[in-house]
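Here is the structure we will look at.
Apart from one protein chain that is not included, each protein chain of the complex appears where it belongs.
Chain IDs A, B, C, D, E and F follow the sequence of writing; residue 1 opens each chain.
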């Protein structure tokens, strides 16, 4: 029997890897996903704000993002 | 006796198939629906942002979308 | 003794019939109501976006709408 | 001992009578209150959108309004 | 031992008295507080919309206001 | 063992003292904190709206503020 897939699978697979996070204020954050919880609160390392074209706007480092600000999360390269 | 229909039926039928997702920030995402949960958090594969006329604006690939950003989901062609 | 009326009665009576759905983004969707749940998540068939004057703007077909986007639902003709 | 009054009393007294409903999108709906629930979801009959000066803008008929769109409800004449 | 004070005390003391209610849409309502519940849903009598300078803009009468629209409530004169 | 600190400590220490409250509508309220609850609903006495530079814009007196309108609370001088 096939295992039931869940939306959080893509976040679990991305732990320790680079992700792109789109925020509701129009900003995009790139960095390594360290942890997430059911509210989609996340913590990242080597986080940086990036422009639409992928260039670094601002270096942040460790970062906690409140889940309700997040639009989407995609695995980065 | 007729089986009770639920709104999530249309999402269950769309698993593994293409969907169009309208977001509250005005963007439209096209791609394959992998999973969803009761908050309408969804995960997709081959996701891409598309314009009103259906042209690809940006390739994304795997994508997690937070449910509270979603307006509507329709099965794609 | 009179039966207690509930707001969802008008939605139950509309199952399988045409409804007009007003959304918080200013759009109006017309189509057949298939199902709804207590969050007012709904699924529709033959859904189409219509203008204020009732003309079809866009054909959608099957559609899932997240309840928190809905302003109002009225039985259509 | 005086009976404890509750905010919903004014809605219970208005069942089957005309009410004016102010919505968060700036619109005002007039019509007969049929039912409400604890989320202030309401159903109406003979609903119509009215202008500030009370003139009918649009006839709606039966209407379900999601509670989170409602600012206020007042008994009509 | 001193009795524990609660924010709702000021609302309980205002029952049957005039209050000023500031709403999130920028409007101010003056009138007699009849009842409130834990969501700050309130019912009023002799309610009227007033301008910043305290002049009556519109007579309303009995009024139910949904709690999530309320910014603040102050006892009136 | 050190006692666990909680965010509400700063509010408990401020009871009966002057606080500055920043609201989501851009206004700042100064006055004595009387009580608060877990939703950050608060009641104040001698409340007044103050400008950025600290000048009184409007005297209010007793005031109930709904918690979801509050950005921050700081002890005043």
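As a convention for this text, contacts are C-beta pairs under 8 Å (C-beta built on N, C-alpha and C of every residue); 3 or more make two chains touch, one makes a residue touch a chain.
None of the values given here were measured: they were computed from a predicted structure.
Using the touch rule from the top, list residues of chain A that touch the missing partner.
Interface residues of chain A facing the absent chain: 15, 23, 25, 34-37, 41-43, 47, 60-66, 68-69.
Tell me, which residues in chain F touch the chain that this view leaves out?
Touching the missing chain: residues 5-11, 24, 40, 67-68, 70-75.
Going forward, only the chains that are shown with their structure count from here on.
Taking contact as defined at the start, I'd like the list of chains shared as neighbours by chain A and chain C.
B
After a C-alpha superposition of chain A on chain D, what does the rotation angle come to, in degrees rounded to the nearest 5?
About 155 degrees of rotation relates the two copies.
Could you state the distance in Å from the CA-based centre of chain B to that of chain F?
43
When the centre of a chain is set as the mean of its C-alpha atoms, what distance in Å lies between chain B and chain C?
Computed value for the inter-centroid distance: 19 Å.
Mark out which residues of chain B touch at least two other chains, giving numbers and ranges.
Only 68 qualify.
Which label fits the chain touch graph of this model best, line, ring, star, complete or other?
Basically the chains just string along in a line.
What chain-chain pairs meet the touch criterion?
Contacting pairs: A-B, B-C, C-D, D-E, E-F.
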